[in-house]
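Just one protein chain is left out here, and the rest sit where they should.
Chain IDs A and B follow the sequence of writing; residue 1 opens each chain.
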Amino acid sequence: MTRGFAAILIAGGGLAVIPLAGLPPFYESFLYLVFHWIVLATSWNIFSGYSGYFSFGHGAFFGAGMYTTAYLASRFEVPFLSTLPVAAGVAMLLGGTLGAIVFRVREIRGELFALVTLAFTFVVGTIVLNTPIDGGPGIYLSAVPVPAIGPTGASSFYYMGLVLALGTVLVALVVFHSRLGAGLFAVHDDEDVAEVLGVPTYRYKIAAFSLSCGLAGVAGGIQALFLSYVTAGETFSIIVPLTVVLMCVLGGTRHWAGPVVGAAAITSLLYAFTAGNHPVAGKAVFGAVLIVVILFMPEGLLGRLPKRRMVGAYELGTPTNGAIATGSALPVGHPSPTRELLLDVRGLRKAFRGVQALDGVDIEIRRGEILGLLGPNGSGKSTFINLVSGHFRPDAGKIRFDGRNLAVLEAHAVARSGIARTYQIPRPFAHLTVRENVATAAMFGSANLARAAAVRDAHHWLEFTDLASFANALPDDLNLHQRKFLELARALSSRPRLLLLDEVLSGLTPTEIDGAVDLIRAIRDQGTTIVFVEHVMRAVMALTDRIVVLNHGQVIADGNAAEIMESAEVVSAYLGYSGTYA
Amino acid sequence: MALPSASLLAQSILSGLFIGALYGLLGLGLSLSWGLLRQINLAHFALAFLGAYLCYQLSSVGGMDPLATMLVIVPGFFGIGVALQWVFSRFRISPFNSLLVTFGLTVIIESVIQSLWTADFRRLNSSYGDITFRIGALYVPLPELLTLVLSLVMSLAIWATLRHTDLGRAMRAAAQDGGIATAFGVNQKGLALLLSGVCAALAGVAGVCIALSYTLAPAQIYAWIGVVFAAVMLGGLGRALGPLIAGIVIGVSESITMAITAPSWAPLVSFSLLIVVLLVRPGKV
Partner (left out) sequence: MNRIVRQFAAGVAVLASVFAFCTAAAWGAAGDPPIRIGSTLALTGPLAATALVHQLTGEIYVEQLNRRGGLLGRPVEWIVKDDQSKPELARTLYEQLITVDKVELLLGPYATGAILSAMGVAQRYNKMLVHHTFGIPNLAKYDAQFPTWSLGPDPATTFPNTLFDALASTSKPPKSIAIVTSKFPSVHFMSLGAREVAKKRGLSEVIFLEWEFGNRDFGPIAARIKDANPDVLWVGAIGLEGNQLLDAMKKIDYAPKFHFYMYPAPGPMVQATEAKNALAATIFEQDPPFTSNPGAAEFVKIFNERAAKAGLPYTGVETQAAASYSAWQVLEAAVTATKSLDDKVLADWLRKNRVDTVQGKLRFDGPNNYGDDLMRVKQVQNGRWVTVWPKAYAAPGAALVLP
């Protein structure tokens, strides 16, 4: 981050001197326009690029800021610079309110979110056009004095634009390296997993969205004075967000400086063709350039390489059957299962569109034990895990974890209390490296580490699960077994007190299973209580202290392995009939 | 607010229905390529206008019947769509990259249109424009009726194909998971070419409808993007009937507003309604 910081400061210093160089003021105005688009693109990227929630509403907030400044400066003669914080505030409030409402609705993601923001733009535009805010004639600002920041009027705008651009890029850089940024990138790849991992997705999205809108609002305020005549016309349309999307995609949405490059490139290119004798042909060339660039650089000009291979991983012949680096595990004694109650589930019910997945389930989980959760397919095992980890809310029942009722908590708070889970089909964050995947959990889970500490801590867990040599690889580079261990490492790095494993052994070879069993035992030996959903019977036999069997959403057996095997009900649940086999 | 007469209201609803049908027709190709090919094809609008200009040229200058121009435009555009997809399939493009690429394409097509036909306004004057049917107190103009019929027919045909034929099932499978579909013998590349051709042909048909009812100018390409995107997203990506139904919802809600109160409030009503629907029932149309 210091490198980025330094780069911004140096660029800023260099740019600050330009007006003093005595160049014709036109260059300052042109650069102001570049700064203006840098602000719009970067502010958009802080929320939409990082989190993947592409907003088509940037025009609404830009316009809100523009009209706030125009209205205050011309009707109430508020000094121009004082209107800017108000413009930011209005835009921020607008964005924050929209976000607070929309983010509550889980299904509004992807293109539906884009649609809501676009519709919002039209709504705001119509209100502005039909009320005394504008009402039709537009607002004329030529009577508003331009603050004398630089030697000339053009340089004043230049400096205002420069300061705002530097500020916005700095914000983007800081967010990029912060917890907020880490959370947003996790949301980008898999929001549900991020939430269950402990990322407070609702709060983070509102925060980033409001920030993005506020910055756009200030840009609008300055632009109002630059244009000195403000009309609703093109402001509240899809054109501004579309342009901004193009700039960010061109520059690369996953990097804090991507929008800067994209905005500068597109603004300059568009401009380069206005002076020529053939503006129509020039526009066609501009289009061709865009096409060629993105076809050959699909991640954008500053994009990350899609695949970064750690050559060493294969060369060193790393054992891929999951041998444990026991040396790096935390040495603890072998705690035997206590009678102390860690998780107390009473009367848990959950239905999905008419199918009663859980029908009044009572389960007790004692501290330090490995509880096996068995049952035929569709018996409710995964639902149980989903409810306990906070992925879904129960229809009825209580889930008491160390005295607290989890059923009323948000999923990220559940993770914070010390519960972690793995997914049967691994769901790693596809665009984050293996190390970043694990670090995210360390940051947001009950371990709650600072970002730098989390990255360091991740290394320990990668060694524990023997993935250290893949630290900089992307999850796509791993095979299934490695991805399952990544799930484990990620779950462990949040230092959970209760670990829910959902069919972690499915798809593994017998040797790999042996290795995994040893690993799981080592985890329990560190003091973690484990709920272990599995079909591989020999693993169940080897590991579990106690077994609970579900069938059709109800508990049909609860005891040790030997008792379960002899229960007629269990046999019939699995095999379909009771009685002797012929 | 003036309470309108029944026939005024009915005529307005009809008007909204017609423009909604055009939104749907324009949106159909966009929705299919977005939902099934994972491409956000901004150039769809430019292609539609190219089709409109070609229809204008072939009828006004070439003397062809405007509807007959479809015989030239539809196969021609099908070819263009196939060619474009053939080029793009050589590269790995994410949906938002495709937005950028197709934007570049849009700008190129707009420049071509402007250099061939100048920026000045062009209006196709056909006999179709003069024919209006009367159903009771309601007027049903022929070009708008044609647009509605074409939009309905295209949407239903594609819906039926996707739902009930093997080809359609193969396309939906390829869209959901290309790798697996190929493993099951689905020719994903061929289907993508076919689908792209169909989308471009749909753009051409939409263009003919635009030429029949509207005056053309190159910059008009951008005037439709906002509302058609809204219709496409509201109707659900890749759903053949989605854009039509969503377009009609938007069009009719705006026209009812315009009949009852100040017309400049119309977008507020339609888009607020849209937001409310999304918040309350995001399961879509």
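As a working rule, contacts are C-beta pairs under 8 Å (C-beta built on N, C-alpha and C of every residue); 3 or more make two chains touch, one makes a residue touch a chain.
What you are looking at is a predicted structure, and each value in this text was computed from that prediction instead of being measured.
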item: Sole residue of B:195, B:237 or B:258 that reaches the chain not shown, by the stated touch rule; value: B:258
item: Residue among A:8, A:33 or A:557 that touches the chain left out of view; value: A:33
item: Residue of A:231, A:356 or A:567 touching the missing chain in the full complex; value: A:231
item: Residue, one of B:68, B:223 or B:276, that touches the chain absent here; value: B:223
item: On chain B, residues whose C-beta touches the chain left out of the figure; value: 4-5, 8, 11-12, 14-16, 18-19, 114, 117-123, 125, 129-130, 132, 134, 139, 141, 144, 213-215, 217-220, 222-223, 227, 251, 254-256, 258-259, 262-264, 266-267
item: Interface with the unshown chain - residue positions in chain A; value: 24-27, 29-30, 32-33, 126, 129, 136-138, 140, 142-143, 152-154, 223, 226-229, 231-234, 251, 261, 264-265, 268-276, 279-280, 283, 293, 297, 301-305
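In the analysis below, only the chains that are shown with their structure count from here on.
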item: Between chain B and chain A, distance of the C-alpha-averaged centres to the nearest whole Å; value: 34
item: Parts of chain B lying in touch with chain A, wherever the complex brings them together; value: 34, 88, 91-94, 96-97, 99-101, 103-108, 110-112, 114-115, 222, 225-226, 229-230, 233-234, 237, 262, 264-268, 271-272, 274-275, 278-279, 282-283
item: Chain A - residues contacting chain B, complex; value: 54, 56, 101-102, 105, 107-108, 111-112, 114-116, 118-120, 122-123, 125-127, 129-130, 237-239, 242, 245-246, 249-250, 253, 280-281, 283-284, 286-291, 294-296, 298
